[in-house]
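A protein chain is absent from this complex, but the other protein chains hold their places.
Labels for the chains are A and B, by order of writing; each one numbers its residues from 1.
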Amino acid sequence: MQKRVVFRSRLLPYLLVLPQIAITVIFFFWPSYQALESSFFIEDAFGFSREWVGLTNYFELFKDPGYLKSFRTSLIFGISVAFLAMAISLGLAVAANRVVKAATGYRTLLIWPYAVAPALAGVIWYFLMNPSLGIVSYWLSGVGVEWNHYVNGDQALFLVIVAAAWKQVSYNFLFFLAGLQSIPKSMIEAAAIDRAGPVRRFWTIVFPLLTPTTFFLLVVNLVYAFFDTFALIHATTEGGPVDATSILVFRVYNTGFIGQDYGSSAAQSVILMGLVIAMTFVQFRYVERKVQY
Amino acid sequence: MVENRPFLTFLTHAVLILGVVFLCFPVWMALVASTHGPEALSRSPIPMWFGGQMWENYSQLLAGGLPEAGGVPIGRMMFNSLIMALCITFGKIAISIISAYAIVYFRFPFRMGFFWMIFITLMLPVEVRILPTYDVVVKMGMLNTYAGLTVPLIASATATFLFRQFFLTIPDELVEAARIDRAGPLRFFWDILLPLSRTNIAALFIILFIFGWNQYLWPFLITSDEGLYTVVMGIQRMVNSGESLPVWHYIMGTAVLAMIPPVLVVVAMQKLFVKGLVESEK
Partner (left out) sequence: MATLNISSLGKVYPGGVTAVSDVNVGIDDGEFIVLVGPSGCGKSTILRMIAGLETITEGELQIDGRRVNELEPGDRDIAMVFQNYALYPHMSVRGNMEYGLKNEGLPKAEIAKRIAEASRTLRLEDYLDRKPRQLSGGQRQRVAMGRAIVRDPKVFLFDEPLSNLDAKLRTQLRAELKALHQRLGATFIYVTHDQVEAMSLADRIIIMNAGRVEQIGTPMDLYLRPATRFVADFIGSPAMNMFEGTVGEDRQSLVYHGAEQVHFAAELPVSAGQSVIMGVRPEHLQHAAEGQGQMDLTVGFLEQLGADTVVHGTLNGGDNVLSIRLHGVQTSAPGTRLPLTFAMENVHLFDAQNGTRLN
């Protein structure tokens, strides 16, 4: 889509895009290129010399059981967070869409966690589930669950999943609600006249019509779980115990800053970039299709 | 509603109340914990109602900070967070609106090239290029500066797209009328386009303020000077403070303080926020 009329000026448009483009090139493109480049080198810890090693860093990664485990952890983490956050918020959105009175009140009470930083969400849940004095772990012990995420890796992963999902519910809720509200009332009424009960109506009419929203949210939630939750994990479990919550982004950071293995960290960055590009591509392919509707 | 079934109505409210409890309970506990002293939080089960130490805890936090975590006053950290959030917000809005303006209202060589360059930034989140970006900032001598904290984060594809989308909905005739009224490109931008974008700017402000305030990894890398710590990343020092046990009443107090500004913004400007969020993601 284009404007019919445009201003004529030789220099002005360049001046206008300059700040954005400068920052993009200096802080986005140049570092990304650096990452790509250094993923082909092995550098000594002091940065004095480096050696071209081709794809060795990548081969090493895929031979490293720790990295493969991190892949698995990320996948479990991402899918669990997305599913949990989406299921809860869909339920809430469907309920909120039915309420006429008090709808704004409920909405206010449901959307504010969007503003809570992932790091804070993590810290608060970390406190709630603290093995010695957390209220949730106290309740859990009441029903016979021995909770200690300092020792038990699965429990630690569960903890960060819950915290990450908790923070994301508000976001999904708003989009599901917007999606539900855009479904024409007449369509629901037509289904009611066709003798479909509320549950049947939901699964045969409402849910299919929500597919675009659901798909969009799935991608957004996966991106969130893979990248934005770094803070959540770093502020709480720090990847532990024994790498049980060490998702891919966390590993990039750990290998690079703590382990000082630049080549391997760069290779991991490049793989993650590939992942983001793939996800963005999927998302925009779908947006294009949505436009055709 | 299509029909009126009392049971369904009951279920609806039950689901909503359960959701509200699930979302509010953790913060309730954080609030409660922040009003107790260390003794109350040393044995399980911890109290679920407010204690009497609220004033002491918060005044200690705001003014004196936490000795166990370097003793930077949380007030100072919140000030840093505010500076960072505002710089990122206004920076993003400013550079996005002018680049969107150039792309929509001018024809020039490489126009689409620039558009795609901005688009590609969507695919390069800071988390995946931590080390090299850090290196660039080091080379430019921006470690431990507000500039280093904010400038690298102000490129924004999302904001640029939002403004571009909005500009495309403005009728062509408005530009034509302005041109007949002797308005050049800058005057048109300032007199017409900017006032018309007010709502969009406000909506974007909310989203970006939250984005800026909640930054964690970047300030963590860029600041080693404790005077520049932001509150969201500062809390990490308290939780993982090495040997000593975490002081939960202070940590929860800090968490509460850290979430107040963005939560207030969302709740106070709810309508704009919802509009901004749903539209900026389209």
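As a working rule, a residue touches a chain if its C-beta (ideal position, glycine included) is under 8 Å from a C-beta of that chain, and two chains touch if they have at least 3 such contacts.
Computed from a prediction, not measured in an experiment: that's the story for all the values here.
Residue B:Leu174 is the one among B:Leu8, B:Leu122 or B:Leu174 that touches the chain missing from this view.
Among B:Leu31, B:Ile120 or B:Ile192, only B:Ile192 touches the chain left out of the display. By the touch criterion stated above, the residues of chain B touching the omitted chain are 171, 173-174, 176-183, 187, 191-192, 195-196, 198.
Operating definition for what follows: only the chains that are shown with their structure count from here on.
Averaged Cα coordinates give chain A a centre that lies 16 Å from the centre of chain B.
By the touch criterion stated above, chain A contacts chain B in their complex at residues 1, 3-7, 9-10, 12-14, 16-17, 19-21, 23-32, 34-35, 38, 88, 91-92, 95-96, 98-100, 104, 106-121, 123-128, 130, 132-135, 137-138, 166, 169-171, 174-175, 178, 188-189, 192, 198, 216, 220, 227-228, 230-231, 234-236, 238, 249, 252-253, 256-257, 262, 265-266, 269, 272-273, 276-277, 280, 287. Interface of chain B with chain A (complex): residues 1-3, 5, 8-9, 11-13, 15-16, 19-20, 22-24, 26-27, 29-30, 33, 41-46, 48, 94-96, 98-99, 101-108, 111, 114, 117-118, 120-125, 127-133, 135-136, 151-152, 154-156, 160, 168, 172, 175-176, 179, 184-186, 188, 210, 213-214, 216-217, 220-221, 232-233, 235-236, 239-240, 248, 251-252, 255, 258-259, 262-263, 265-267, 270, 273-274, 277-278, 281-282.
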